[in-house]
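Every protein chain but one is kept in place in this view of the complex.
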Amino acid sequence: MTPKRKKRIMLIGLMLAGVAIAAGFALQAFNENLMFFYTPSEVSAGEAPAGRMIRVGGLVTEGSVQRQSDGLTVQFDVTDNNKTITVQYTGILPDLFREGQGIVAHGQLQEDRLFVAAEVLAKHDENYMPPEVADALKATHDAATSDNAKKVN
Amino acid sequence: MFNNFFHRMASPKHFYRLAGILIPWLAVPCLLLTLAGLYYGLVKAPPDYQQGDSYRIMFIHVPAAWMSMFIYVVMAGAGAIGLIWRIKLAEMVAISSAPIGASFTFLALVTGSIWGKPMWGTWWVWDARLTSELILLFLYLGVIALNNAIDDKRMAARAVAILALVGVINIPIIHYSVEWWNTLHQGPTVTKFDKPSIHLSMLIPLLLMAVAFKLYYAFVVLMRARCEVLDRERNSGWVKELAEKT
Amino acid sequence: MNSDSLTRAFVILIRRDLMLAVRHRAEMANPILFFVLVTSLFPLGIGANPALLQAVAPGVIWVAALLAALLSIENVFRSDFEDGSLEQYLLSSHPLSVLVLAKITAHWLVTGLPLLLISPLLGILMGLPVDAIKILFITLLLGTPVLSLIGAVGVALTVGLRKGGMILSLLVLPLYVPVLIFASSAVDTAATGLPVTAHLSLIAALLLLALSLSPFATAAALRVSLS
Partner (left out) sequence: MTQSKDTAALAAHALECIRDDRTLFSNLDFRLEAGSALILEGRNGSGKTSLLRILCGIRLPDAGTVTWGDTAIDKLGPDYHMHMAYIGHRDGIKLDLTPLENLAMARALGMPNDITLEAALAKVDLAGYEDVLTRNLSAGQQRRLALARLLVTDTSLWILDEPFTSLDVHGISVIEELLDAHTTSGGMLAVTSHHAVNLQNTTVQRINLSA
């Protein structure tokens, strides 16, 4: 083993060590809540900070959407099939927004547990099927929604 | 021994002949599969329960998006092989892949945009998937521009290989970085482990189109690489012989 | 031929580049002037509404830093290429990647460090809260070396070309995206008072990754460009 080769191996070792430590840092970062995204359960458990911009995601509860008299402000419940929180939003909702649909709201949690959203994003889900199949599924699999709640994240 | 065999197989002359034989065997099935895929996708497949008929653009959009990433990986891999073992053929495959990959990326972006208009109500959003696909397009364009800027073919090939490798390390990083803006784009459909959340009648045309796109890439890259071989070897005896024959 | 002489070459190369930079003081000021000017154009362009300014400040300051880094990065190898010094590094008895790292370090000390030092001032001009300015400083501290390291690969690929400048930005800017996103959203998050340790460890990860891989890629690219 020439000194040159030893040096080369040392350099490659340093490089690999650098990459490994970088991966460590990245993993540590991903363990923390990077996006400040919370589920309704986490919000209910008091894990989400109040008065700061955070994201909340879940399914819009059937029959919960209420328009207020000004015609722009909307209030609806978002659930992860475990806990539910109430979201208030003023503005135009996206086309895909409908009851039972997954949404992500970006906004602030008030002291009274009302979530005031500055932005509401609707997600179209990743399921593709003919309408009849969808109807059949809906009839037989009401419990399937718990699965859907996870995908919204 | 193995190395020798590999080098001989990868010799430009041998490759030129072999590719010439292979191209029709790839192109014809590609055409048939495309026709079948379009027929099943546009005519036979039922409309979606939520999106109606507009989901049908998926049969172009999804395979194109798959190809855009697949080709980048192939390009970087071929570049690495060319760089490490100095196999000219790998360099040519890498360079020939870039414009095809760029086209698929562009196609995925355009079809996605057309799909986004009815679904999201907008042609474009700065969503994670869209943004990283756009950056992927820029990476391809960078590769093409660098290749065009360097006159010496051999040098250009090696430079492109390095750039493609740097890009391939960056693609996952770019991907995760743009996921920071919360994403509007749907999650993966077909690759989910339990079972694809897509109905069989829609899955079949999707897979037909995916295979057709792969075949398309295969025969176009062979055609481009053949041109590249002729260009680079234009001074060698066998190319001159070929030119005189025709 | 021990690692002592390698360390010495590393230090001498950095010292020499710093000496050259001092002898061209005027050129040293260009990127930082650009940085300050571009940033101060924004209040003029979008109006001096404090809330609006604060909202765009992290992005604006980072984009300006990124462009300043892009503008100055070409010098890292340009003059060495023109006067033939680059060939001499290639033919050195030391690994090219280590010499390249020395060049990049010197370049960062000359162009990146001043940006870093003046950034708090720009943060104040843009109305950022003190906490966010601290985070801005830390992201620039971790992020500007990444810009230099990635930029060096692009420069090494284009240094021999007549119209290298335009292509350089096409090659390098897409690769700058992650730094820009992580860093500006860190400052943004800090401005709303949330913890940013996760963001910072991601930028640190990028720095380490760039530090470990870029010198090798740059060295390989230089070999290609000189051949």
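Residue numbering begins at 1 within each chain, and the chains themselves are lettered A, B and C in the order written.
Here is the rule we go by: a residue touches a chain if its C-beta (ideal position, glycine included) is under 8 Å from a C-beta of that chain, and two chains touch if they have at least 3 such contacts.
In this text the structure is predicted, and so the values were computed from the model without any measurement.
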| item | value |
| --- | --- |
| Residue of C:Pro43, C:Pro58, C:Pro95 or C:Gly112 in touch with the missing chain, whole complex considered | C:Pro95 |
| Those residues of subunit B which, in the complete complex, touch the missing chain | 151, 154, 234-235 |
| Residues from subunit C at the interface with the omitted partner, ascending | 1, 5, 8-9, 12-13, 16, 19-20, 23-24, 82-85, 87-95, 99, 223, 226-227 |
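The criterion applied here is as follows: only the chains that are shown with their structure count from here on.
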| item | value |
| --- | --- |
| Whole-Å gap separating subunit A and subunit B, where each centre is the average of the chain's CA atoms | 32 |
| Distance from subunit C to subunit A - Cα centre to Cα centre, in angstrom | 34 |
| Junction residues of subunit C, two or more chains touched | 206, 209, 213 |
| Multi-chain contact sites of subunit A, meaning residues that touch two or more partners | 34 |
| In the complex, subunit A residues that touch subunit C | 3-4, 7-8, 10-11, 14-19, 21-26, 28-30, 32-34, 36, 49, 52-53 |
| Contact set on subunit B toward subunit C in their complex | 83, 135, 138-139, 141-142, 145-146, 149-150, 155, 158-159, 162-163, 165-167, 169-170, 173-174, 176-178, 180 |
| Subunit A partner contacts - residues on subunit C that touch it in the complex | 1-3, 6, 95, 97-98, 189, 192-194, 197-199, 201-202, 204-209, 211-213, 216 |
